[in-house]
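All protein chains of the complex are present and in place, except for one that has been dropped.
After this line comes chain A, so read on.
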Amino acid sequence: MSMRNFVLPIFCVASGGMAFAQTDSAARTVADLPAEIEETGERAPSPPPLSSADDGAPVDLATNQYGIGSPASEEQIAQIDIDVMPDGRGLPEGRGTYAEGETLYADRCLACHGENLEGVAELGAPKLVGGRDSLASDQPVKTVESYWPYASTLFDYVHRAMPMDSPGSLTPDEVYALSAYILGQSGITSDDADAVLNAESFAQVTMPNADGFVEDPRGRGQTE
């Protein structure tokens, strides 16, 4: 169950007090036409949008208080805060093994990324492994193994957006397992069947191209 799947109903509840909210529980599918003003037949303008702030929230423009917007609770943030950073911040609890990843890969990833993680160009699915030491050549091969500077990006992206046919559906355990398999196939982590990745070991992974990215060196107004 993706985290995103239960965000929507909660928002619906939260917006129950809003100006345009439907009184019935069914989600609307389109907007109604503006109402007609009886006396003249004109179309009514949209009512001024309501703020989610409490009635009488203080207004003080000098201190950026508009009496508009609401505090976001930790629970509300946690529901959608799914990013993972290079230092391991954001990695969820969980664990997965290379062997579990291999099974999952066959089930959820292979159809697009190929039996040997080689990618299927016709489906727009990129190659995941190989290409190390090719980046300075005439035929650079950019893969997770050869190009991606941080393992955190692999976890973050697979968790948020893969697989294409059911994005965001993989559990943290599944993403750890798939990462263990992809990084194991890349020779970056162990390819022993019982090799484990979890939050702690994941943050220790160093990618081959970790030092391969530079800031754009050009000064202001400088062509190249």
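By definition in this document, a contact is a pair of C-beta atoms (placed from the backbone, for glycine too) under 8 Å apart; a residue touches a chain by one contact, two chains touch by 3 or more; residues count from 1.
As a working rule, contacts and distances are computed from a predicted model.
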Omitted chain, identified by the protein name its UniProt record gives, among "Sugar ABC transporter ATP-binding protein", "Na+/H+ antiporter subunit G", "Sulfite dehydrogenase" or "Ferredoxin reductase": "Sulfite dehydrogenase"
Residue touching the undisplayed chain, where the options are A:Asp83, A:Glu115 or A:Glu200: A:Asp83
Interface with the unshown chain - residue positions in chain A: 4, 8, 11-12, 14-15, 18-22, 27-28, 48-53, 64-66, 68-73, 76-77, 80-83, 85-86, 118-124, 126-127, 131, 135-136, 140-142, 144, 147-150, 152-153, 156-157, 160-161, 164, 167-168, 212-217, 220-224
